[in-house]
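Quick one: the structure is below, and I'll ask about it shortly.
With one protein chain removed, the remaining protein chains of the complex are shown where they sit.
Residue numbering begins at 1 within each chain, and the chains themselves are lettered A, B and C in the order written.
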Amino acid sequence: MPNDTPTLSITGIHAGYGAVPVLKDVAITVERGSVVTLVGVNGAGKSTLIKVIGGLVRPSAGTIHFNGADCTRRRPDEMVRAGLGIVPEGRRLFGEMSLRENLELGAYARTDRHAIAEDFERVLTLFPELRSRLSTPAGSFSGGQQQMVAIARALMGAPKLLLLDEPTIGLAPVVVDRVAALIGEISALGVDILLVEQNAEVALSIADYGYVLETGRVVMADRANVLLENPQVKQAYLGV
Amino acid sequence: MDNKRKTVLHWGLGGGAAILLSLVLTDPYLRSVLTLMAISALLAASLRFVMLMGELNFALAAFAGLGAYAAGYMNTALSVPFVLALPLAGLFTAVASALFGAITLRAKGPYFLLIGFTFTEAVRVVYSKIPALGGTSGMIGIYPPLSLDDWMAGIVVATSVILLLGLFAAERSDFGRILLAIRENENVARSVGVNTYLCKVIAMSCACFVAGVAGGLHAFVNTVISPGDFSYLLAAFALAYVKVGGENYFLGPIVGAVVLVALSHYAIGLGGSEHFLYGGAIIVAVLLMPSGILGAFGKVGPRSVETKVRAARHAV
Amino acid sequence: MKIQLKSTAAIVALSSLVAPAAMAEETIKLGLSVPLSGAAAVWGKGAEFMCETAADEIREDGGISVGGETYNFACLPYDNKYNAAEGTKVAQALLNREGVRYIGGSLGTAPVKALQSLAERQGVLVFTVAWGASLKGTDHPMTFTQMNTPGEILPVLLRYVAERHPDAKSVAMLNPNDATGQETEALASKVWTKNNVDVLTSDFYERGTTEFQPIAARLASMNPAMIDLGATPPADAGAIFKELDVLGWDGVKIVEVGTGADGLKATGGAAADGVYMGAGVTFDGDTVTDHQKAVNTRAKERIGESLNAVQIGFYDSLYALKAAMEKADSIEPEAVADSLPRVTFRTFYGGEIGFYGTNIYGRDQQMRLPIIVTQVRDGQLEEVARLIP
Partner (left out) sequence: MQHVIQLGATALQIGAVYILFSLGLTLIFGVMRIVNFVHGHIFAIAALVVASLLPRLVEGGFAAPTAYVLASLAGIGAALGLGALIYFFGFRHFQRDLVGSFILSIGFVLMLDGVLLSLFGGSVRGVPEIFPGTLSVAGAQITMQRLFLCAVAFLMAAILYWALAHTKLGKALRAVAYDHEAAMMVGVPYGRIAFLGFLIASFLAALAGALLAPVTIVSPVIGTDYLIKGFIAVIIGGLGSVPGAILGSFFVACIETVGGYYLDSSYASIAIFTLVIVVLLFWPKGVLGRG
């Protein structure tokens, strides 16, 4: 691609709740065509960072550039319109609504009916097992299926960048593999990915680049395969 | 403990000054304003105590009414002396509120609030149906002993100071910390072995004891009570005192009561426009001073454990 | 504009706290404890208007002469919100802040009880339209009633209706669940029985009710010859008669202490026709004086409906006070209270009247007002009988 500005570039982000600071001077870049992962333990500030990028939490300092435009104080719906897709921690499906309605809501910000219908088909091709259950309430799906629905819902927004917050948490190993494979497929479709994970092993094995977040600060940043070999990472996150 | 000594000093100075003021004031009108301020402060502090555990006790008006009617009935029909009627009214209210809480505290948030609201309105109809309580025209002749007549303002203020001190101690105790923990996350509190339901019922009962005594004081000060005195507006005003004063401070409801009661005594001369002014004051206070007068003017007096981890304002 | 004026008045009143002697000496402040907000606001507003009207008339007539000095009345209306707690606040403000020594009129049994309790301790003279029987009697030597109460109205009204409709031998009663309703109900069922009318049921409903269908269904199901709505406010009564009309009930309609046809017609429309009222005042017809018409026209502009007996009481009390002050040659409340039962004065209804009531209440504390039986006929309120006790 001729355009080499990164898809997402955030610098010097400080954020928190009330007087409690959560993120301190965080900087992250997602280059075009890449899968980037952010690993860290519970409470490191990963979900807060997702909310900051998504526009749900206002940073007290710092800037966010998305697709080259300054999006620091955009509202969440503006971010989605600009091409951001979020798969939130815990799936957060609309449990009482049908699968079809969940997918339709994923395309809320779009108005191009034709393209939405195409994406609908494309998503169902990606998750063929969902096709027969379109009118089932999303809340009645199994954990793994809900994760698929959450990803499908985010893809319905035709994102340029997909934020995945702990997509493998609580899933059986087989399903974790499925999710990992999916991320590769989605990336191949031309969607950049920022994967936030506690499961560093899976995350670093599918990512191109990785960041390690500890108590609100980025403490390490390198190519994913390098981080995988890093003894500190190994000890702290890979249980080796 | 230097901090503790400072707290005791504050209470001694503040409470002492209030009691002294109630004794030296000779103007009957200013005395009546002062007693109303003290009773209002008690009601507001009672409301705030339940807010510590994250619930809005809108049945406050009903329980103040129960206290007032209990005190009034004991005094006029059973000839129970004033000094005994007052704590008994509080106890009666505490027991009644424990029963109420045992049923309703299974519900939370808006449900609990709205049940309180409907309970208040229902209890009022019940009073009006009981001739022994004076029906709708109210109960009259609730007099404290003649010898105490000149001291009533002092008695009211002193009782208020003692009860407020009790609430303050409870808030600062381990029990108070449990209530805050319940507000933060009830499930976490339960998971560490706290019987949260029981704690909530006890807290409700303690707060309503105070409300009941406040109601009893109201009955003895006014000598006349009617069902209309205990409409939901009483709780609404108490909430206004808490919010205007500053809900994060123990002194908040007291400051709010003093300011708004003074304001309402000014506004009473405005006839029908009183509501306009009172409503306006609440709106302005809530919109412009989200953490109340105390929040706006800095940290005055003993500050409650800062509890409310407010989520950062969502960009909505 | 109005608000501003009143605020100024309040500031003046407040500053009088600081400098009590600064007020003009020839003004006698009359406190009014009336509802100025909520459902009964229109009664309070009308009361305020009538007090001011009488005060203005008296001023134009040269005021009150006592001991060579000329005095005038000033009305201070305070909102008692119809409950005892606010009634106490109002009493404190009027008596202890404004230093009022006369209550020109008060409305609402609960707040008036609160007011009376404080006023009696301070020797303040109280006029009231409230009906609570406990407010009256020899225990309350400083209290006077400025309006007919059920004790005066019901015997006359109910006998008249029973005589007019000799075939109607059963009645269903409904009253608001408040002090006036309860007092009215207690007396009315006795009077009906005395007139050989069978009371089928006697119900209460909550003030503020807006859906009257169930109530009407219940009343109609008893199939009474008469329906007596007692102290039900006219607007509520109109709504009930309308629902009764829909249900096909047709009989004798009574609103014992109905005060005006406006509310009745507003909600009842044609169904209000034929209703008998015991406290209504009509401003149509030949007997109405120009003065009554003129005052009523101004009242309509100001409060939106015709004057009623409650509000007129706030006019009559001023003339009664003027007469008593001049007779006693004093503005001391005790002296004035002493002479009140012995004076006569010009009532708004026309004619000179005094006070009576010794045989019922033990003292002459009730204004000898005419008892007017009115009926709604073809949308107009007509006087059908008048009795001066």
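Quick note on the criterion: a contact is a pair of C-beta atoms (placed from the backbone, for glycine too) under 8 Å apart; a residue touches a chain by one contact, two chains touch by 3 or more.
Predicted, not measured: the structure shown is a model, and the values here were computed from it.
Engineer: In the intact complex, which of the presented chains make contact with the chain not displayed?
Structural biologist: It touches the following shown chains in the full complex: A, B, C.
Engineer: Just name the one of B:Ala122, B:Val188 or B:Ala262 that touches the chain not displayed here.
Structural biologist: The missing chain is touched by B:Ala122.
Engineer: Taking the full complex into account, find the residue in A:Gly95, A:Gly170 or A:Gly184 that is in contact with the omitted chain.
Structural biologist: Only one of A:Gly95, A:Gly170 or A:Gly184 touches the chain omitted from view, namely A:Gly95.
Engineer: For the chain left off this view, which of A:Gly54, A:Pro167 or A:Gly210 is in contact with it?
Structural biologist: From the options A:Gly54, A:Pro167 or A:Gly210, the contact with the absent chain belongs to A:Gly54.
Engineer: Residues on subunit B that touch the omitted chain in the whole complex?
Structural biologist: So the residues of subunit B touching the unseen chain are 51, 56, 103-104, 106-111, 113-115, 117-119, 121-122, 125-126, 128-129, 236, 239-240, 243, 247, 272-283, 286-287, 290, 314, 316.
Engineer: Which subunit C residues would touch the chain omitted from the figure, given the whole complex?
Structural biologist: 2, 37-42, 45, 177, 203-206, 208-211, 213-215, 217-218, 221, 234-236, 238-239, 246-248, 262-263, 265-267, 269, 303-305
Engineer: For review purposes, identify every residue of subunit A that touches the missing chain, sorted by number.
Structural biologist: 54-56, 75-77, 80-81, 86, 88, 92-97, 101, 104-106, 108-109, 153-154, 157
Heads up, the rule we're going with is that only the chains that are shown with their structure count from here on.
Engineer: Taking mean CA positions as centres, which chain lies farthest from subunit B?
Structural biologist: Ranked by distance of C-alpha centres from subunit B, the top chain is A.
Engineer: Could you tell me which two chains share the largest number of C-beta contact pairs?
Structural biologist: B-C
Engineer: Please report how many Å separate the Cα centroid of subunit A from that of subunit C, as a whole number.
Structural biologist: Chain centres of subunit A and subunit C, defined by C-alpha means, are spaced 73 Å apart.
Engineer: Determine the centre-to-centre distance between subunit B and subunit C, using the mean Cα coordinates as centres, and give it in whole Å.
Structural biologist: 36
Engineer: Using mean CA coordinates as chain centres, what's the subunit A-subunit B distance in Å?
Structural biologist: Here the centre of subunit B sits 49 Å away from the centre of subunit A.
Engineer: Could you say which residues in subunit C touch two or more other chains, in rising order?
Structural biologist: In subunit C, no residue touches two or more other chains.
Engineer: Can you list the subunit A residues in contact with two or more other chains?
Structural biologist: Nothing qualifies.
Engineer: Please name which positions on subunit B make contact with subunit C in the complex.
Structural biologist: 27-29, 32-33, 36, 125, 128-129, 135-138, 140-141, 218, 221-229, 231, 264-276
Engineer: Along subunit C, where are the residues that touch subunit B in the complex?
Structural biologist: 2-3, 6-7, 9-10, 13-14, 17, 36-37, 41, 44-45, 48, 77-79, 81-90, 92-93, 96-97, 109-111, 113-114, 117, 132, 134, 177-179, 181-183, 206
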